[in-house]
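Only a single protein chain was left out; the remaining protein chains are all shown in position.
Per-chain numbering from 1; labels A, B and C assigned in written order.
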Amino acid sequence: MSDAPTVNDYEEAAEKELDIKQEDRDAINTTLEQVFNGGSNE
Amino acid sequence: MDRRKFVAGLGALAGGSALATGTGAFSSVEAGRNLSVSVADDSNAYLGIEALDDEYIDATDGTLDIALTEANATDEGGEGINANAVTGISDLFKITNQGSQNVDVFAQPLTFIQADIDSGVESIAVFLTPQDPDYNFLFDVIPIEPTTIPGSIAYKNVDPGNELRFGLTAFAAPDTATGTVEINNSISITAEPNAEENP
Amino acid sequence: MERRKFVVGLGALASGSAAAMGTGAFSSVEADRTISVEVADDSNAYLRLQGAGGVNSDYVTSDGTDGVLEINLDSGNDSIAGDGDGVNPDAITKIDDLFVVENQGTQEVEITLNKSGDNDGLATFYIDDYSTTLDGTDLTAGASETISLEIDTEGSGLTGGDEILDSVTFNADEV
Partner (left out) sequence: MKRRSFVIGLGTVAAGSAAAVGTGAFTSVTAARDVDVSVADDASGYLGLSADGEYVTDDSGSGQVGLNLGGTDAADRTDGGEAFNRQATTTVEDVVTVEHQGSGTSNEVAVSFDGSQSTTFQLKTSSDGTEAEVTLDFGTDTTSSPLTPGESVGIDVTVDTDADVTDPVETADVTILGSTDDVGGGGGGGG
């Protein structure tokens, strides 16, 4: 099963550390996964 | 899908997580190469770029531009993302290889950030989010020329006719982010013949 | 693999005509598209949250027309007409028509809530006469609900100063 990009992947790609708290990273990663899966097919 | 309970204390999102340590947006496209392209009609150019949801897309000038803004409000009056929130929009636009060769497609940059430098509190981050294409691709999140373009999504060997769908994931914090920070930038989408397939 | 990136003059493609190397063959296309994203007040954002006005607006310390919605039923809120500092102990308190939730996006969503606070289980948000909860309600694009809040401290043993709720996360996810 493919895996969605995470905030960390974007940081690596951008070679920048983003000052985002862990709970917010979790929230963003959850949404990244939903978007990656086209929304409904979680 | 296990849904993590993500807000622990009082408005973890409200805690004012400043996003960028740098000064202002760092993800602008290298000025020198910022060629603006007006393809006669995005949808039937070789590199088809089409909106999948026209409410978040402003296609008035013939090119497809992403606009989550007051000027491009949704039919229901939505004028932008909520503050202190994460917003995900999938099926925003798609790119279709309408040429006759296998191509490698790149989209960059992936991350758009703006932080209010003086308060150092408000910030917005927008992540160009690839969607799971239904076929086998090597999909790289790689830096291109690390010094200039901060990373891109690379799709290798896209057959003619195949398409790549994109969405957006946006994060704005804290609750005072409203009207303080915003993103005005551009995405560069590039397609080149795949070297192995087209010797 | 050393990555080289090259861009060819793109003018030739403007009319969609074939580039020099035969129909459909091109050496590179680069298209720049703008992306602009703004942060809207809760009253104008994709998930609209706004105080409902009316007799219970004293409890809404920020109604979402300038920033985010904020609700305050404790001693920190000194704009309550009767100067009350919170819900009574050993009581059921119902606050009708506190705020409105509206889906101003483009797709139907289901609303779910994550409440946090020392006794968040005692607070329940309803979309109608205290029979259907907001948690689990579907909103089609453009649909809205006016939300009432019930706090039940009966038999809870809670006394003055005890916290019931301190924040609520509203989730709107595609159905």
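The rule is short, and it goes like this: contacts are C-beta pairs under 8 Å (C-beta built on N, C-alpha and C of every residue); 3 or more make two chains touch, one makes a residue touch a chain.
Quick caveat, the model's predicted, so the values are computed rather than measured.
Peer 1: For the chain that's been dropped from view, list the shown partners it touches.
Peer 2: Missing chain, whole complex, touching shown chains: A, B, C.
Peer 1: Could I get the residues of chain C that touch the absent chain, sorted low to high?
Peer 2: So the residues of chain C touching the missing chain come out as 42, 45-47, 49, 54-59, 68-77, 80-91, 93-97, 103, 105-107, 109, 115, 117, 123, 149, 151, 153, 157-174.
Peer 1: If the missing chain were put back, which residues of chain A would it touch?
Peer 2: Within chain A, the residues that touch the unshown chain are 2-3, 5, 9, 12-13, 15, 27, 30-31, 34-35, 38-40.
Peer 1: I need the residue numbers on chain B that touch the omitted chain, in ascending order.
Peer 2: Per the touch rule, chain B residues meeting the hidden chain are 6-7, 10-14, 52-53, 55-56, 81-92, 94, 131-143, 146, 159-163, 165, 167, 175.
Criterion: only the chains that are shown with their structure count from here on.
Peer 1: On a C-alpha centroid basis, what's the spacing between chain A and chain B, in Å?
Peer 2: 13
Peer 1: Mark out which residues of chain C touch at least two other chains, giving numbers and ranges.
Peer 2: 174
Peer 1: Of all residues in chain A, which are in touch with two or more distinct other chains?
Peer 2: Where chain A meets two or more other chains at a single residue, that happens at 34, 39.
Peer 1: In their shared complex, at which residues does chain B touch chain A?
Peer 2: Listed in rising order, the residues are 1, 3-4, 6-8, 12-13, 15, 17-22, 26-27, 86-91, 109-111, 113, 125, 127, 129-132, 141-143, 146, 150-152, 165, 167-169, 171, 173.
Peer 1: What does chain A use to touch chain B in their complex?
Peer 2: Residues in contact with chain B: 2, 4-5, 7, 9-21, 23-24, 26-28, 30-39, 42.
Peer 1: So in the complex, the part of chain C that touches chain B is made up of which residues?
Peer 2: My answer: residues 3, 5-7, 10, 13-16, 23-42, 44-49, 66-68, 70, 102-106, 114, 116, 141-142, 166-167, 169, 174.
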